[in-house]
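Dropping a structure here in structure tokens format, bear with me for questions.
With one protein chain removed, the remaining protein chains of the complex are shown where they sit.
Chains: A, B and C, in written order; residue numbering restarts at 1 for each.
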Amino acid sequence: MKRKRFRAQIVGATGYGGLGMTEQLIRHPEIEITALLARNDVGKPISDFFPHLRGFCDRVVEEAHEDRVGQDADVVIFSTPDRVSMQYAPRLLEAGVAVLDYSGDFRFRDAAAYERYAKRQPSVSGKPHGCPELLATSAYGVPELFRDEVRGARLVGNPGCFSVAMELGLAPALKAGLIDARSIVVDGKTGISGAGKKPTPTFHFPERVENVTPYRVAAHQHGVEAAEHLGRYAGRGVGLTFVPHLVPISRGIECTCYAQLASATGAEAVRELYLEAYRGEPFVRVLPHGVAPGPKAVHGSNLCDISPFVDDENGRLIVVSSIDNLLKGQAGMALQNVNLMLGLEETLGLDRIPLYP
Amino acid sequence: MKRKRFRAQIVGATGYGGLGMTEQLIRHPEIEITALLARNDVGKPISDFFPHLRGFCDRVVEEAHEDRVGQDADVVIFSTPDRVSMQYAPRLLEAGVAVLDYSGDFRFRDAAAYERYAKRQPSVSGKPHGCPELLATSAYGVPELFRDEVRGARLVGNPGCFSVAMELGLAPALKAGLIDARSIVVDGKTGISGAGKKPTPTFHFPERVENVTPYRVAAHQHGVEAAEHLGRYAGRGVGLTFVPHLVPISRGIECTCYAQLASATGAEAVRELYLEAYRGEPFVRVLPHGVAPGPKAVHGSNLCDISPFVDDENGRLIVVSSIDNLLKGQAGMALQNVNLMLGLEETLGLDRIPLYP
Amino acid sequence: MKRKRFRAQIVGATGYGGLGMTEQLIRHPEIEITALLARNDVGKPISDFFPHLRGFCDRVVEEAHEDRVGQDADVVIFSTPDRVSMQYAPRLLEAGVAVLDYSGDFRFRDAAAYERYAKRQPSVSGKPHGCPELLATSAYGVPELFRDEVRGARLVGNPGCFSVAMELGLAPALKAGLIDARSIVVDGKTGISGAGKKPTPTFHFPERVENVTPYRVAAHQHGVEAAEHLGRYAGRGVGLTFVPHLVPISRGIECTCYAQLASATGAEAVRELYLEAYRGEPFVRVLPHGVAPGPKAVHGSNLCDISPFVDDENGRLIVVSSIDNLLKGQAGMALQNVNLMLGLEETLGLDRIPLYP
Partner (left out) sequence: MKRKRFRAQIVGATGYGGLGMTEQLIRHPEIEITALLARNDVGKPISDFFPHLRGFCDRVVEEAHEDRVGQDADVVIFSTPDRVSMQYAPRLLEAGVAVLDYSGDFRFRDAAAYERYAKRQPSVSGKPHGCPELLATSAYGVPELFRDEVRGARLVGNPGCFSVAMELGLAPALKAGLIDARSIVVDGKTGISGAGKKPTPTFHFPERVENVTPYRVAAHQHGVEAAEHLGRYAGRGVGLTFVPHLVPISRGIECTCYAQLASATGAEAVRELYLEAYRGEPFVRVLPHGVAPGPKAVHGSNLCDISPFVDDENGRLIVVSSIDNLLKGQAGMALQNVNLMLGLEETLGLDRIPLYP
């Protein structure tokens, strides 16, 4: 096999987010994994944590020692909780190592925006950023909206899973001035893997079967994140109410977005606008009229399916967007960003067809 | 066993809606089943269709002949598609037999309202009502909102499953003028049993696993129904956008309702308003702050759990309501109505504790 | 409401096993709950742990202090791990309080049998019994096989969930000498609630979806338990291989039992034998030919459905038995036993119709 050109470390390799990246890089033609790092349970092959990997990747998980992180790497991918990557980023960047972070640490380009997010993220609970000077140099990793920012960036904040679905769903309408930017409601539904691999009473199997529950009602950090970046993209202040719900699926996010139309617009015109906005995008499919969008149609892929509808009677736009939360909502988007950071073809290693049924 | 005072026939006994009523009446202290009627598959015990009933009810299903329907009955319960009960109701009422209908046939008190509904209900597709003269005498079976109407009525239209969740969730806020009645968005999630017992490609098990899909986007007949009756109850015109979604559960509905607050109101004040509105209601529980409402907590019962929230930042009310779509959303509500129609205690036979987990 | 005649305490009230008993006793005509006891999380209403109970039972959970257990009670029901009830039983029995225990502590009538079980039960890991002198006075709580033993007993060991399904499935064939008692294989499938309410990585929702896995292969303690009691009941030594599997359901157990026929016997004769064996049993249904037994048909009830088949070609008997693991496999069976212990009608409070679909 030909030698791969780039070396990547994955920090947080034993969680679902790290797993997604590992699965992708095993098959990536240009990026090789040089370390799987974690804080606990080190010293065992990754296939002990994820039996499906047996034979595909049996690399031993190493401890994420400070001096190991960044060693022998062109890029370090942090699949870690908030406030971890900010402890490593300054040194890594100085050493010429690129950083892609899954958490909220580098999703914002200034400290004020981070603060609004930090107040909402329970695990941060309002603490100030550890290296605010880096924020201005960071890119927000949604290439469909900010591709130029991401291309060649050395520090990328990968977006929140719900934020991806909301932003791709609403960006064209906001940019075009189609909707009242203060009238937005987003109702989100997510699979349980979005909460990670750690078991808790809420994610215990019997509690989820035959159940649907909202959480962090109008208080989820991804709402703040989406409003910030949609506003930045569309050039207008955005206010949105976001309520996420747990549904009994493992993978997948479905966001149904509602907003008041600025002026009467027909369903066909709206669909045309969306088709035009995403023409040429490799990972966004604007569905034809009559096809019900759902996470199953993107399961296991880096795709985002989008379908706009119009409620004529009430003058409202409705946009439904579906992603695989662990791929387009996390590891897939991350690889798309890493490809752009490293100057590679954006779609490299991301061509999986959804798995159905 | 003491003799029961009333006799009931169930038409459409081999569907899920008829089943729910059968299960309840087996144990009802005052109403006995005198016939299980259906159009197809007659001549076999009901326990051949529903094996869990074996030993509890093995009554043979009879053909719903015109002259059998209403015979030997004080009340006929129609668990049938739209436009069936309207063929029987005039004759039955004339013969002194009360009628409770699950379909949309008698959910509206005038022909104009029925027409708006009829345009939206795919199986009706706009056809005019068959006996519009009866509409004025019918009651809409949501006792929490229209108890006086239902008590003693001879003809009751049982509400649509989603309508129940929407109406109970929004009625107090609308009545109190808390929200802008034109700003309402309802995002519904339903279990698959809501579609009935007939298999179709959409409800095939493999298609539903790991999936969430919207349907009849802003075009579902229950949205029209809820707007009509909420308007009637609150004394103001209501406009609402309703989008139902299929989630991979068997039983249960979750409605998340969003509306613009008419003026700034705190979460505590709103909760108080709801507590007050439903004080004494046997089947509505307004949940305390911090408890996530979900259909699992009402699974197998006639309860509706409601939890109001406020998004201060965006001036929005959010109300989440949860029901078992086959009970409070159908057969449970129907029995509550039948009890009231017959002058019985409203809660008779409806005391099942939810089944958990 | 008329005063109930008996007082019961539930120890371990915040787990699924305690919950099942609480739900049943709320509605029991003769037994009232006088304390809900637990080790942790005390001082809060039980409805804080189980939101579906709100309004049905909001009794505060108390700490299971040594001097509180047995106070103001005719019977104490232990829904606790192995080796808890054996610490309380001697004193309680001496004080005239009856004891029903869910764990393996009192499932065996002599120390040798307990030892065989104790080696297999991971949480016991072979430790000797704490009060072996009580074993001879204990009853094994499967009334269908040992009713005389249970009736009026002061100390009852409630059976293991899988043991119930195996024993009811195999007892008639063994008793009649229909099968080779050393040739038995039992393949069990259980819902996840069987593992209790405590979250672990194995029972995390995303790990269970789309999965089926065996565990404790040929080493599960319920295999030993079933062999012991089947042998006792049938009067012949029993050897069986038992492999339990986790399937992605919340409630329910399905056991498929295989054994070599002692001599050629037709399917009809076998079914007759089973019908005869369980004639009059209130909670066992021998299904007619052609009905597929499954836990859904007994969901939420105290029933056990049984269906025998014959593989003529290979001379094998196949018996499939289905129960709700939390009811007939636990709390329902426990109440059946408590009723018998207290001299009440065996079926009191156990008449719930299965919930379907």
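Methods note: a residue touches a chain if its C-beta (ideal position, glycine included) is under 8 Å from a C-beta of that chain, and two chains touch if they have at least 3 such contacts.
Everything quoted here is computed from the prediction, not taken from an experiment.
S.K.: Which of these touches the unseen chain: C:G12, C:G252 or C:G332?
M.R.: C:G252
S.K.: Quick one: which of A:A64, A:A297, A:L317 or A:L344 touches the chain that's been left out?
M.R.: Spelled out, the listed residue whose C-beta touches the missing chain is A:A297.
S.K.: Which chain B residues would touch the chain omitted from the figure, given the whole complex?
M.R.: Touching the missing chain: residues 16, 191-193, 197-201, 203-206, 208-210, 248-251.
S.K.: What residues on chain A make contact with the chain left out of this view?
M.R.: On the side of chain A, residues 16, 19, 23, 26-27, 50-56, 193, 209-210, 250-251, 285, 287, 291, 296-301, 305, 351-357 touch the unshown chain.
S.K.: Kindly note down the residues of chain C that lie in touch with the hidden chain.
M.R.: Within chain C, the residues touching the omitted chain are 182, 185, 187, 189, 191, 206-207, 209-215, 217-218, 239-241, 243, 245, 247-252, 254, 256, 258, 292-296, 299, 309-311, 313-314, 316, 318, 320, 322, 357.
Quick note on the criterion: only the chains that are shown with their structure count from here on.
S.K.: Using mean CA coordinates as chain centres, what's the gap between chain A and chain B in Å?
M.R.: Taking the mean C-alpha position of each chain, the two centres sit 39 Å apart.
S.K.: When the C-alpha atoms of chain B and chain C are each averaged to a single point, how far apart are the two points in Å?
M.R.: Distance between chain centres: 37 Å.
S.K.: Counting only residues that touch at least two other chains, what does the list for chain A look like?
M.R.: 191, 206, 209-210, 248-251
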